[in-house]
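This report concerns only the one structure given below.
The complex is shown incomplete by one protein chain, all other protein chains being positioned as in the whole.
The block that comes next holds subunit A.
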Amino acid sequence: MELKEQTGGSVTVLHVGEADADPTLRKALAIGADDAIRVNAFPKDSLFVAEQIAAIAKQNNYDLILMGRESIDFNGGMVHGMVGELLGLPSISPVMKLDIEGSTAKMAREIEGGKEQLEAQLPLVLGCQEPIAEWKIPNMRGIMSARTKPLQVVEPSSDTVASSVLQYELPPAKGAVKLIDADQVEELVRLLKNEAKVL
């Protein structure tokens, strides 16, 4: 929405998932997106999701395809790269700052131990991370107008998957904390050395 305010244009929100996501799509419309598309399918794996996104993008010539750097559940961090490759566009992640000047995107990306500044021509695929933009909350007018904005439901265009989850497991439970008296820090050093063997 910040970019739309600065440069004009329209914003489409796209989701690959089932109908329980529709309220979230309506919320995005209430925040200011112009239209929404939901690919009606359970998101089986990253490749499946990337192929759906790429197929929609091919029909619509977006200048910029933004998504999160990774999902909060599977932490794969790969959909943006796959979409970029499928479309033959540069993919950059995790982008924390984005400015558009004409057809040039100026970005800052987090790297191990620092930061990198980048420049590239649109169109681009970006995986984004805080603090890319201010959080926006829908206002009453937005909520009202969202009800009549288009939310298009389409069926998936392919059915490829590369992997499937067979089973979930929890890590072994952690034992109770060993407390050491603040006046006996030597004891902590001894435990780290002799018990944990990490020093």
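As a convention for this text, a contact is a pair of C-beta atoms (placed from the backbone, for glycine too) under 8 Å apart; a residue touches a chain by one contact, two chains touch by 3 or more; residues count from 1.
One rule holds for everything that comes next: contacts and distances are computed from a predicted model.
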item	value
Options "Oxidoreductase", "Peptide ABC transporter permease", "Acetolactate synthase" or "Electron transfer flavoprotein subunit alpha": UniProt name of the undisplayed chain	"Electron transfer flavoprotein subunit alpha"
Residue touching the undisplayed chain, where the options are A:20, A:73 or A:134	A:73
Contact with the hidden chain (one of A:17, A:81 or A:142)	A:81
Missing-partner contacts on subunit A, residue numbers	46-47, 50, 72-82, 84-86, 90-94, 96, 110-121, 124, 127, 129-130, 161-171, 174-175, 177-182, 185-186, 188-193, 196, 198-199
